[in-house]
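A single protein chain has been omitted; all remaining protein chains appear in their positions.
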Amino acid sequence: MNFITKKTVTDSKMLGRMITRLSHEIIEKCKGIDNLAIVGIRTRGEYIAKRLAEEIENIEKTEVPVGILDVVMYRDDFRSKNKLPKLKVTDIPFDVDNKKLILVDDVIYTGRTVRAALDALTDLGRPASIKLAVLIDRGHREMPIMPNFVGKEFKTAPEEEIRVKVKEIDDKDEILLVEAKK
Amino acid sequence: MSLSIENLLGLEDVPQADINQIFDAAFSFREVLERPVKKVPTLKGTTVVNLFFEPSTRTKNSFALAEKRLSADTVNFSAASSSLQKGESLKDTIQNLCAMKIDLVVMRHPTPGSVKMLADFVNAVIINAGDGTHEHPTQALLDIMSLKEKFGQVQDLNVAIIGDIKHSRVALSNIYGLKTMGANVMLCAPPPFMPVSVEDLDVKVTYNVDEALEFADAVNVLRIQKERQASGLIPSLREYRNRFGITLERVASLQKPITILHPGPMNRQVEIDSAIADGENAIILDQVLNGVAVRMAVLFLLSGS
Partner (left out) sequence: MQKSTIKDKLLLKNGEMIDPCQEKIERQDILINDGKIEKIKAEIDAQDDYKVIDLKGLKIAPGFIDLHTHLREPGQEDAETIATGARAALAGGFTRVCCMPNTNPSLSTQESMRFIREKAKLVDIDVMPIASITIDRKGRELTEFGELAEVGAVAFSDDGNPVENSQIMRNALEYSKLVDKPIINHSEDQDLKNQGIINESIVSTTTGLRGNPTIAEEIMIYRDLRLAEFTGAKLHIPHVTAKGSVDLIRAAQEKGVRVTAEVTPHHLSLTDEYMHSFNTLGKVAPPLRSESDRQALVEGLKDGTIDAIATDHAPHTYNRKETSLDLAAYGMIGLESAFGLVMTKLVHEDQLSLIELIKKMTTMPAAIIDIELPCFKTGERAEFTLFDTDEWWVFNEKNIESRSSNTPFIGQELTGRVKKVIIGNKVIEI
């Protein structure tokens, strides 16, 4: 399927500011960074998580552990899709027990990915708390899930999609609103 | 991402891209197996029937564990093929199962082709857990995955398969899988254990075990079934060990390390010395762990098709 770009939601500069603001909010809401750990949901969430961790370390001058979560095994929709999502490795190099976890994804939409991620995280141990950070909340929730930290709320139509690009894999930082070409 | 195959009946026609996908998924599941909670809900609501017409401990347990780790619902059906001899046709058994609305069938049968027959009759995904002396694809996948884990890649690797090649489903699946992945294969067996025209599969053939060891980066040592001696194919296990056994002396005389695989169960001191089987270059227990991971991967990837 081909997509056409309808609008740039956030450019590279704004995305950097968004990360800085979210980092400050996280430190503030969590009352410091003791026991704080950040877990990004593959694929784009992984890079956002690493940037948040970097930014927090810059501010607090202390290292924050980062993990990557692959939620494909936990999804409820993989068999209804035509193509299986590619299975990748979950890599959480720390014990999640009693951690204050910040779960990070690029976009929140129906909430199903986050639901799967919560199941996956609780299978790994018993965190003290889990908070959710996303860059874009595009609405249309199908589950009672609310992010704690939001870069930007952006109302979309169901046929539209939000594309978050990160320079690590997409050569460029930006967030686009796209729509499938009919 | 999906496999091009719909069933896993054998490795003969499985393309490299599919095998790589299975390995990628299997390495993901390896991570799950290292967790405190070794279970994911991936196949919740999926029904798997384990249809074993022949006794099996290892393969059956490995599949059972893989299914449980994926949260599948499982039904176990074991039948000696003798009960089929009494009159119920294989087709009847299969149709009966089919009527139960199952999603996947893992099948072991003593006769080559029976699993394919099942696939022709049943509207479910079929995984071959060994059909007689034909193929045992998941065993070969776990063998090759263990080689990939150990060597980083399988391309251009020299692998020797030693033992009763002719009566081995493991050997045939390994030959197909290894050739697809670009490895070089040498077979080593007493002449009555060498299949007819096997060179046509682009493999080297030798009756000299030292030549095979010299060639190989890794050897897959097959189990010698004691019945073979009784049926007059080889004179004695003693002679087999002396001529073909992977003995401490033979391995020690090599100027290189050699990786040892064995699909189990082992006849220690017959086809392989204990000191070798338990030695630092044996990856026999990795094979067992990879077996669960590979079967999880196959179940997962095929359940989506």
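Labels A and B are assigned to the chains in the order they are written; within every chain, residues are numbered from 1.
Basically, a contact is a pair of C-beta atoms (placed from the backbone, for glycine too) under 8 Å apart; a residue touches a chain by one contact, two chains touch by 3 or more.
In this text the structure is predicted, and so the values were computed from the model without any measurement.
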Report summary line: Note: the excluded chain touches shown chains B
Report summary line: Sole touch to the unshown chain from B:Pro55, B:Gly113 or B:Pro257: residue B:Gly113
Query - Residue of B:Leu172, B:Val185 or B:Ala293 in touch with the missing chain, whole complex considered - result: B:Leu172
Requested in this report: Go through chain B and note every residue touching the omitted chain.
Outcome: 12, 81, 84-85, 87, 89-91, 109-114, 116-117, 131-135, 169, 172, 195-198, 200-201
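The rule we apply is simple: only the chains that are shown with their structure count from here on.
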Query raised in the report: Between chain A and chain B, what's the gap in Å when you average each chain's C-alpha atoms?
Result: 40
Report task. Enumerate the contact residues on chain B facing chain A in the complex. Result -> 1-2, 21, 24-25, 27-29, 31-32, 35-37, 39-42, 70, 297, 300-301, 303-304
Query raised in the report: In the complex formed with chain B, which residues of chain A make contact?
Result: 70, 72-74, 78-79, 81-91, 119-120, 123-125
